[in-house]
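All protein chains but one are shown at their positions in the complex.
The block that comes next holds chain A.
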Amino acid sequence: MSPADQGRKVSLAESIGAHLLLVVAVAFALYPLLWVVSLAFSGAVEPTPRVLPVPIEPTLEHLRGVAFSTLQVPGEPDRWLFGLQLANSIVISLATALVGVVIAVPTAYALARFEFVGKNGGMRALLATQMFPAVASAIPLYIILDGLGLLGTRSGLVLCYATTAVPFAIFQLRGAFETIPRDLEEAAMVDGATRFEAFRKVVLPAARPAIAVTALFAFMSAYNEFVLAHTMLGREEMYTVPVVLQRYISEFSADWPKFAAGSLIVSIPVMILFYIAQRHLIAGLTAGGVKG
């Protein structure tokens, strides 16, 4: 805000108008979410049409039903199925983010800083991979994983996710590295750093917000992905949460309250992650827009 704006008095009418507009916008965004909350806590099985999303016959039964589902195998002790599935999702998503960032950081740096044969061709090839929907590669990936004996495993799914997460991360990070002035590395090298030290001690810290955002995106896309997970994972205890949620809504019956309850629980890890990363996120999203 410029000093001129700060000194300006906002009239009451303007203030009311602005707030009304914001209230409408927030209501518009939150209304569907409130319905999910309402459904999750409603005792009635069928959603009834009404305006206000207030739970009918409030209960925690659906939440419990989802969260404490168990896997029963004859002859073995019961296992906490939902716990396994949530852990699957988190492990797979974290691994995807890690693989994505570890591969993309050096690649993006090279693409941002060095001239080499095949650079432009490589960039175009990476861009091309972004034009196809993930579903298009589902069958080839299935065949490859089958050949590698990784079908139905977490590492197999991470590999699939990496095929889309890595190119995207490379694009994001290349842009971020390009906004970091070369002077910084050159100053470090004159100060006595090798190129690698300059990268590690100056470029990486300066790119930290962008790396955090990229990792978060990779995590989220893996955490939300359904088609590949549904295709590659065969056994119930290997499922990720989107597959679990989808199973409440089948062709013949729809358990909406459980679906809603599941959605709420599943959102918790993401909300925690966003909360932790929000400082980096805001810095990352505005990076480059503001000159020092």
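As a convention for this text, a contact is a pair of C-beta atoms (placed from the backbone, for glycine too) under 8 Å apart; a residue touches a chain by one contact, two chains touch by 3 or more; residues count from 1.
Convention: contacts and distances are computed from a predicted model.
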Exercise. Which listed name, "Iron uptake protein A1", "ABC transmembrane type-1 domain-containing protein", "Sn-glycerol-3-phosphate ABC transporter ATP-binding protein UgpC" or "Heme exporter protein C", is the one UniProt assigns to the chain that has been left out?
Worked result: "Sn-glycerol-3-phosphate ABC transporter ATP-binding protein UgpC"
Seminar exercise, completed: Among the options A:Val24, A:Ala187, A:Val227 or A:Ile276, the absent chain makes contact with A:Ala187
Seminar exercise, completed: Absent-chain interface residues of chain A come out as 181, 183-184, 186-194, 197, 201-202, 205-206, 208, 292
